[in-house]
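A single protein chain has been removed from this complex, and every other one stays in its place.
== chain A ==
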Amino acid sequence: MSVLASARRPARVIPGFGITLGFTLAYLSLFVLIPLSTVAFKTIDMGWSGFWGVLTDPRTQHALYLSFGTALIAALVNAVFGLLIAWMLVRYTFPGRRLIDAAVDLPFALPTAVAGIALTALYADNGWIGSILHGLGLKVAYTPVGIVVALVFIGLPFVVRSVQPVLEDLNLDVEEAAATLGATRWHTFSRVILPAALPSLLTGFALAFARGVGEYGSVIFIAGNLPKVSEIAPLLIVIRLEEFNYAGATAIAALMLAISFLGLLAINLLQAWNRRRTGGE
């Protein structure tokens, strides 16, 4: 009987493929695909000329440029320092390590508006850090630099939590092997540790970048929100909504969606290429 059954349909060793695939599709549709597709439909409603109008609006262009630009810079900053923090947490044991480890997650837990207000208070011209920087001629709050600061804060845990398990998995003996072969610390880092951590670093970077693009709560407090200077795209969407310009709002959203999707796709392709290159795990 079982022989006949397996002849008709090849048996899978891991059970439950059908049900998990069905669930995944239903779940994704309900929470991701259907809501996002309404964005596309709503945008189509406004017609090509209306969409073109939004696309060529300098205010929209600048907001998009600012959102993606600051998210990119913040994700790059986080990639560097997140790797450093993850490294330190994995490699060394010292009193208070658990505390620092836990503190990394705080940006996840904190309402982002609270973070935005706290950062603004610190970095405003009369704040603790802001006053010092102001003396040096640097202005952080109410400028694009302030946006980057907020996005660095928001994105840090993504990088640390992506890289940390991979570094934990990277045995100390690999570094020792590099040392016995005469590699300097820099060579050990650049030729051994970084390539091993790179896929996870890319993942963390992509997550931090995506989160930064969509971030709203913390940014609007520190950005100052001057049109064409420090106004981010998510804020412009909210402004359009408040003007009851729903089509205008969804058009910007559709643009953001398209750019984000292309960016994440590029990172995924890069990962796949890297996996293929090293013969998989």
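As a convention for this text, a contact is a pair of C-beta atoms (placed from the backbone, for glycine too) under 8 Å apart; a residue touches a chain by one contact, two chains touch by 3 or more; residues count from 1.
Everything below uses one rule, namely that contacts and distances are computed from a predicted model.
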Absent chain [UniProt protein name; select from "Ubiquinone/menaquinone biosynthesis C-methyltransferase UbiE", "nitrile hydratase", "Ring-1,2-phenylacetyl-CoA epoxidase subunit PaaC" or "Sulfate transport system ATP-binding protein"]: "Sulfate transport system ATP-binding protein"
Per the touch definition above, residue among A:113, A:174 or A:266 touching the missing chain: A:174
Touching residue (missing chain; options A:59, A:91 or A:191): A:191
Identified contact with the non-displayed chain, of A:16, A:58 or A:182: A:182
Residue numbers in chain A that touch the chain omitted from display: 171, 173-174, 176-184, 187, 191-192, 195-196, 198, 278-281
